[in-house]
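Take a look at the structure set out below.
Just one protein chain is left out here, and the rest sit where they should.
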Amino acid sequence: MDTLLKLHQVRHAYGKQTTINYLSFDLEKGEIGCLLGPSGCGKTTVLRCIAGFEPLTAGEILLNGIMVSCANFSLPPEQRRVGMVFQDYALFPHLTIAENVGFGLHRKSTVERTQRVSDLLQTVGLTEAANKYPHELSGGQQQRVALARALAPNPDLLLMDEPFSNLDISLRERLSLEVRDILKNQHITAILVTHDQDEAFSVADVIGVMHQGKIMQWDTAYNLYHRPANRFVANFIGQGVFLPGKVLAPGKIETELGILTEHIYHQCESDNEICHIGSEVDVLIRPDDIVYSNESTSQAVVMHKAFRGAEILYTLKLPTGRTALSLISSHHNHAIGEKIGIKLEADHVVVFKR
Amino acid sequence: MPKLFFIKRFVAITSCSIFLLAANVVQAEQIVVYSARIEQLIKPMFDAFTNETGIQVKFTTDKEGALLARLKAEGKKTPADVLITADVGNLWEAARTGVLKSVSSPILEANIPTYLRDPQGQWFGLSVRARTIVYNTQKVKPSDLSSYEDLADPKWKGRLCLRTSKKVYNQSLVAMMIAEHGEAETEKIVRGWVANLATDPLPDDTRALEFVAAGRCDVTLVNTYYYGRLMESNPALPLAILWPNQSNSGVHVNISGAGITQFSKNERSAIKLLEFLSSEKAQNLFADVNMEYPVNPQVKPSPAVSAWGAFKQNPMNIVKAGELQTTAVKLMDRAGYR
Partner (left out) sequence: MHVNNEKYSTVEEKNSDISRPFFLLKHKVSIWRLIPFLVAALVFTPVIVVFSSFFMPANEVWQHLVETTLSSLLINTFWLSVGVIAGTSLLGVSLAWFTAVYEFPGSRFFSWALLLPLAIPAYVTAFVVLGLFDYTGPVQTSLRIWLGSELTWFPDLYGRGGVIVVMTLAFYPYVYLMARNAFLTQGKRLLEVAQSLGLNRRQGFFKVALPMARPWIVGGIMLTLMETLADFGTVAVFNYDTFTTAIYKAWFSMFSLPAASQLASLLIVIVFVLIIIEQQFRLRMRFAETKRSARAGGILLSGWKAKAASFFAASVLFFAFVMPIMQLGIWAANSLLQSFDQRYLEFLLHSVLLSAMATVITCFIAILLVYAVRLHSDILTRIAVRIATIGYALPGAVLAVGIFIPFAWLDNQLNEWLSLLFQIETNLLIQGTLGVMLIAYMTRFLAVGHYPIDSAMQRITRNIDEAAMGFGLSGWAVLRSIHLPMLKAGIFTAATLVFVDVMKEMPITLMTRPFGWDTLAVRIFALTSEGEWEQAALPAVTLVLAGLVPIILLMRQTDK
């Protein structure tokens, strides 16, 4: 596979305020990447830098191996062959759907343009809407028009800025899968920006978790969840709590819920220090790591419960006063204030040095 | 209720400010003047009048046309007692449409020559505005100049500057020429002027004088006070007055004048004001403040104005300027004089 997009030590600032801080990542051709992070982390700015709307103060961006941005050069956006789907879609209200989709094809002949527009409208399932105006469509339909419009000029790279944030949840889930199918079928390389991890997980092949202008981890969804590179990622992705623990022996950690022995993944496998016997560590306990056990000696008090259909997410108060989360089958319906027995049953856990 | 409060507050604020000034307490002796002559040229005389008679003068200024429309709309209830204009045409129109009242006053008749007031006594001239020839002293020999009519002669081709025909002074001048020569002859003269123009008609007399001084043209027609004002601010300009038509009809004069309104409720005080303005005491003030000529033959113009020399005025009654104004406007339109 070829690297389509390469960001190397990219830095960007608005005045004195640094928004992107020496950020790097690569994206392979055909891959769907995602920048995931809380609002204000700089993820949209990265997108705008790639599109060419923002100048860099340091570093470089390469597209197809060609430099498009560096500290004192920026290829104009229109020459980059980068398409973009805007957060609010930014459809042209005075043009029909077909005209919107065909807008980027101004250099093509009328015949080619008509053909391409009707192909794309078919792809996104909006053939009937061709002669309508944007305001006559629903939000989901507008989103698909925006996608079709961005795809029309056949861009090398498609950028999507919070593309589903204006939709309601059920539509968002359905449409994100649809969009992934479309992108994959057309072999489109794309980057998505979002603050919603479910969206990131369902659409992207590879995800970069961003924080304060930096990428904290650039990895697959599985690894982000199960092998977070740092505490920020561990906290940001999925749910869970940190429980203090003590290293008894390599691969053997004692916590208040018992001793963990199996598949311990920790931050510095190469760094022996953390593996020192006697080290104080924090263990990331996910809700599914704690199971209900009638016989268990460990008891916890139910503080909150959230019904999730098949399961209930309990917030528990441990004997030490710390809280933990536990996802338990909804057959076990406990009342708030009830004391229940719990057991640690982790396949693998994540450990950070305290 | 909040919405009522919103309305109330607004209504309260605006109505207070509007009706604060609505109540006009009527005072003992007061007359109201509608004036097209501007404040600076009438206020000093009104003050002198109040000093002498104790009669208060309230006035408002506007353009003649607007004042006439206002008087007509107000009808019987008009607060105005006196209408003052800066030309004769509008006085004539006011008289024609019944806005003014005939009055007879031996004092006015004695102070003002017959040709400068309405034969029916509806209006009276108060100062004389003479429209004369001004030429560039470096380019024109005064002996070459003789009359308004002569300026139509081809020898002035490309040497004449004129103010726009939309100004009433030119309309009055042409009207008086029609009265003297008839329409056909006058149209020929006006066409001659247009043919001699060095540049498109100019927006005002001062600009015309400046064009002559700068050499863009050699000769123009202006009211004397514009000449006076310009020379006062810049005495070195190569400009001089030539009194035209001295061997025949005389210099065309217009008036700044006044009449008593038809529905005046203070006719006696109003007449007193006009009598005062035509008196020797006030005449110098009235004319000198704008470098005009007094109507009262007993009164000499200011020294600065007298220095331009004595001249013969056109003795035909200037009511003709009003009567023939529309004819004159049409004639100038036909002749292409903008």
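Which chain is which? They are A and B, in the order written, and residues in each are numbered from 1.
Just so we're on the same page, a residue touches a chain if its C-beta (ideal position, glycine included) is under 8 Å from a C-beta of that chain, and two chains touch if they have at least 3 such contacts.
No experiment lies behind these values; they were computed from the predicted model shown.
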Touch criterion as defined above, residue of B:81, B:118 or B:205 at the omitted chain: B:205
Option touching the unshown chain, where A:57, A:166, A:186 or A:298 are the choices: A:166
Contact partner of the left-out chain, one of A:33, A:59, A:83 or A:213: A:83
Touching residue (missing chain; options B:139, B:188, B:268 or B:338): B:338
Subunit B, residues in touch with the chain not shown (by the definition above): 2-3, 6-7, 10, 13-14, 17-22, 24, 26, 32, 38-41, 58-66, 69-70, 73-77, 79, 93, 96, 164, 166, 168, 171, 199-207, 210-211, 213-214, 216, 226, 229, 290, 325-326, 329-330, 333-334, 338
Interface with the undisplayed chain - residues on subunit A: 14, 44, 51-53, 55, 76-78, 81-84, 86, 88-94, 103-104, 106-107, 133-136, 138-139, 142, 149-150, 152-153, 159, 166
